[in-house]
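One protein chain omitted, others in place.
Presenting chain A:
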Amino acid sequence: MARLNVKPTRMELANLKSRLSISTRGHKLLKDKQDELMRQFIILIRKNNELRKEVEEELTEAMKAFVVAKSLLNESFIEELFAVPDKSVTLDIQEKNIMSVMVPEMNFSVNEDDKDAELQYGLLNSNSELDDSIERINKILPKLLELSEIEKSCQLMADEIEKTRRRVNALEHLKIPQLKETIHYIEMKLEEDERASITRIMKVKDMGQ
């Protein structure tokens, strides 16, 4: 392990010792943070997995129904029906702090005026299978939005975990051993100097006799 390039003085030794104690404390704190982040991350990931599976299953079913409904109608007819959305949705994003990671908290609200509109699309150029598939997709929407929120949180937390782990590793395997070694080196050096000077004094004393 490489030692730090410092002069072996008492001053430096004191400095390094204080750095070592800060590093050790930082390492402990970061390690705790990492553990807690991992715990939260695992909970979120489990939830994410379940939700994703659920959403994917439902979405596949709904899309299948939509494909069949679509095949009975002219594509331009369908596009015309949905060219202009009948509802407007407001997305309100707030940030939530999980172990210093800012994760999004999304709230969706459908415009109140639009809720009253019963006619979502013209009935002439559509069919009941389309009604069915659109209703299914409408039902999935809240879950889909929840999933997007959780997935984004997971992503952000994964980034943070990676960063923290790098810091913990750097402290544990590089910084702390380096400091320890340098301290050890300076101490040895100082002791050596001390022994040298004692020997020198003893020699000088002998020469005087």
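As a convention for this text, contacts are C-beta pairs under 8 Å (C-beta built on N, C-alpha and C of every residue); 3 or more make two chains touch, one makes a residue touch a chain; residues count from 1.
Basically, contacts and distances are computed from a predicted model.
For the chain of the complex excluded from view, the name given in UniProt is "V/A-type H+-transporting ATPase subunit C" [choices: "Heme chaperone HemW", "V/A-type H+-transporting ATPase subunit C", "Carbohydrate ABC transporter membrane protein 2 (CUT1 family)" or "Glutamyl-tRNA(Gln) amidotransferase subunit A"]. In the complete assembly, the contact with the undisplayed chain comes from A:125, out of A:15, A:125 or A:169. Only one of A:25, A:39, A:64 or A:173 touches the chain withheld from this view, namely A:64.
Contact between chain A and the absent chain runs through residues 64, 67-68, 70-72, 74-77, 79-81, 83-84, 86, 117-125, 127-129, 131-132, 135.
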